[in-house]
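Structure incoming, see below.
All protein chains but one are shown at their positions in the complex.
Letters A, B and C name the chains as they come in the text, with residue numbers starting at 1 for each one.
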Amino acid sequence: MTPTGIWLSAIGTLAIFSFLYKDNPLYRATEQILVGLSVGYLIVMTFQSTLIPRVVEPVQNLEAWGFVSAIWVLLMWTRLSAKYNYISRWPLAIIVGAGAGLSIPAMLKARIITQLGATIRPDITIDVIIGAVGVISTLSYFYFTRPQTGPFRVASKLGTLYLMVFFGATFGYTIMSRLSLLIGRTEFLLGSWLGIL
Amino acid sequence: MRAAGQPFSMRVWRWVSTLPLILFLWAPSHARPHVIVILPAEVSDVPWDAGTALEIRWQTELPGDFEIVILRNRQDGITDTVGRYPADVLMVVDRGLTPGREYTYDFFVYDKFGYQVSVTKGRTAVAPRKNWFDREKSSELVIVLLIFALLIWASAHKTETYVRPIPGLKAMEDAIGRAVEMGRPVLFSAGWGAQLDKPTTLAAMNIFGWIARKSAEYGADLRFPVHDALIMAAAQESAHEASLLEGKPEWYVPENIFYVTGSQFGYAAALDGIMERERPATNLWLGTFAAESLILSETGNHIGAVQIAGTDSTIQLAFFLVTCDYTLIGEEVFAASGYLTRDPRVLGSLWAQDMFKIVIALGITIGLIGSGFGWNEIGDWLRQI
Amino acid sequence: MRQQIPVAIVATFGFVMLIQYFVPHPFASAAYSKILDWMQIIFAAALILGGVTYAQSHLKKIVQRREGWAYSLLALGALTLMLAAGFWGGIGQGSLFMWLFYNVQAPLQQTVFALLAFFVASAAYRGFRARTFESALLLGVALIVMLGRIPVGEAIGPALPDLAGWIVGVPAVAAKRGILIGIGLGSVAVALRVMLGVERAWLGARK
Partner (left out) sequence: MNLAQLDRRWIFAIIALSVALPLMFPIGLTGEVSPGTRTFHTLIENLGPEDVIIVSFDCEASSWPEIGPVATVLLRHVLERGVKVVGTSFLSEGTALGYDLLATLEAEVGGEYGGDWVYLGFRPQYVATMLALGEDMQSEYPRDYLGQSTGDLPLLQSVKSYRQIRLVISIADDTMPQYWIEYAGARYGVAIAAGLSAVMVTTFTPYLDSGQLKSILAGLKGAAEYEIMRGERGAGLRGMDAQSSAHLAIIILVLVGNIAYFMKRKDT
């Protein structure tokens, strides 16, 4: 990083951290700059990585499929017109429809079948049984169309306990991850900027 | 050329080079008779595929230290090596072929010392065929069809479905009403992880449709900053429809559903700013969230907003649970639209989902009891799908 | 018509993408690749659209001199700077575009992210109260996992990291599997309802 760069990012870093004390004009200005830059960044990257090689160049080369792609782009951009913006629902519908169709086998396999395959282990140990009880009781917590009474209540209560263990574990792990980021920023402020590390 | 005329070293070399052959003749007798025999090989189409593979089988009793080199000939005269295989492999699948094109195969057998002991030229040409169904996926197809059948049947026939109370959803209407009383906005977000081709986002948009209707009904100031213009378009359509259904077309202001940025922390920083300045009375975090979840909900907590969250992002659930008033966990997000709209078709499919849970619980129980007795069929079947 | 066309598109593309999964024929994979391609292009087009509406809304604020319009000026300035740098100067190594990204945008984003270290602490302080058995369990597990993952915990004894590892590996995984299976069922059901046009509010107002 150049000295200018280090100073710029140090000022920005402090401006964002100032939000921890309270919202203030410096934070608000930095926030606007961050959002503006990031929108610009994404637009440039999208042009370079997708629109130019996949739409602009094929159209310039007069490829038939390139024109089809260009049509999708134009249909999407009808959103900007007050009169024709209903047309933008068509490309929207492609995304929704194709996404739904793609997700069914993918979800079925990765979220259900594989997880079940890993639950029903060939080797029976205490851990496998604890795991299976956890899966079944958690599922009973998600059982919606029956009042939670009787043995059902016990099962879903047990499921809640498993859920709490899971949430506690993720929270514990996450704290670590989040601290690493602060360590990175602090190293930058103390080391790269102030030079006291 | 007379042998006697050769130098001594050459004679030694001839002996040395013949030695492998001599050793070979001493090899186990069962290996020998096949040496001169033509390799009986058979080439056939691989069924249930895209028509890009042929199956090559051969029969021999040669041991594994004999090797077979297979060459593939195209009708236009081009020859490639398929590969070099131990003789006792007996079966090879040749992939990456062109559907409908004809191929013949030649087999060269080498002994354990690398000597070529037989050549078999293939005569019949075989072409791989394209197919319309992949048999390896038949289990999945059956499961998909079963799920579809039950879901569709239940949607059509289950008219009365009980749904257990889901506190977060019960509180939603009050939370919107509260914002109206306080004269402050309702803030909605489907999360930075949302994309319109994900089922969770679709579920979140269904909830948003209901929220928009209630907001239109009560006259709440509903704001939805988005990170993706497709979601913006979908949400605007939803809100527009809600305003028309409630007979309040003037309630719909497209600018209230606005694009912020696709950058995760740009989005989080902007939402934090919006919360600090506009002080929404109610925050609704429903969709797919990543690390921004806690930045949003902790700031929301700080400004004293009532917060209802719901997500399929398992990691973020813990944060929402600690910082929000109500949290919908995983599948509750998918159940929400049925719960809120009371659409019998949606509730019916909820009932079907529950039936599958029973099947799954039974499957786990039976499968594990089976495993205890060494019967692993269920687990093995699931793992090979 | 305005309603039916999108519903028909959803159903067509949905079933094509579902069915092609089971069909090995090259025709299916060609259709599949083409649709994937279109999806990417539509996503890209939407991103540009987002940028345009973003610029529009800030322009409006500036023109109408609404509250905080000076901030909108900053936002538009930053956007213009990035676009100009990217489209004129290129995005290669050493370009102004990349310089801005590395020296301004990325550190700002990292700092917003690093806010989480503070928020995690305040959320834990406020939220982790052993009010009920469930919240005590949540708190206890979180403390064990936190201690078990740092050298200090390892110094207390090997049992602590082992316990933390067991919690993450056995009961937490079980709960997570339960959640995942539920989400899987919910997703399939939502996807099917969408493909059949049962839920379609986002496809447009009935007129």
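To be clear about the criterion, a residue touches a chain if its C-beta (ideal position, glycine included) is under 8 Å from a C-beta of that chain, and two chains touch if they have at least 3 such contacts.
Owing to the predicted nature of the structure, the values given are computational and were not obtained by experimental measurement.
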Which shown chains does the chain we cannot see touch?
A, B, C
Note that chain B touches the chain not displayed via residues 193, 197, 263-265, 290-291, 302, 313-315
Those residues of chain C that touch the unshown chain are 29, 32-33, 36-37, 39-40, 43-44, 47, 92-93, 98, 101-102, 105-106, 109-110, 112-114, 117-118, 120-122, 124-126, 128-131, 139, 142-143, 146-147, 149-152, 154, 161, 165, 168-169, 172-173, 176-177, 180
Residues of chain A (touch criterion as defined above) contacting the omitted chain:
20-21, 41-42, 45-46, 49-50, 53, 102, 106-107, 109-110, 114-115, 117-118, 166, 169-170, 173-187, 190-191, 196-197
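Everything that follows uses one rule, which is that only the chains that are shown with their structure count from here on.
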Pick the pair with more C-beta contacts: A-C or B-C?
A-C
Geometric centre distance via CA averages, chain C-chain B, whole Å:
18
When the C-alpha atoms of chain A and chain C are each averaged to a single point, how far apart are the two points in Å?
2
Two or more partner chains touched - positions in chain B:
140, 144, 147, 195, 197, 199, 202, 229-230, 233-234, 237, 260-263, 265-266, 269, 314, 317-319, 321-322, 329-331, 335, 350, 353, 357, 360
Going by the contact rule already set, what residues in chain C reach two or more other chains?
18, 21, 39, 42-43, 46-47, 49-51, 53-54, 105, 108-110, 112-113, 115-116, 119-120, 124, 138, 176, 179-183, 185, 187-188, 190-192, 194, 202-204
Which residues of chain A touch chain B once you look at their complex with the stated criterion?
16, 19, 23, 27-28, 31, 34-35, 37-39, 41-42, 79, 88-89, 92, 95-96, 98-100, 102-105, 107-109, 112-114, 116-117, 119-124, 128-129, 132, 135-136, 139-148, 163, 166-168, 170-171, 174
Under the stated contact criterion, what part of chain B meets chain A in this complex?
140, 143-144, 147, 161-164, 166, 195-199, 202, 229-230, 233-234, 237, 260-263, 265-267, 269-270, 272-273, 276-277, 314-315, 317-319, 321-322, 329-332, 335, 339, 347, 350-351, 353-354, 357, 360-361, 363-365, 367-368, 371-372, 376, 378-380, 382-383, 385
So in the complex, which bits of chain C are touching chain B?
18, 21-27, 29, 39, 42-43, 46-47, 49-51, 53-54, 57, 105, 108-110, 112-113, 115-116, 119-120, 122-124, 126-128, 138, 176, 179-183, 185-194, 196, 198-199, 201-207
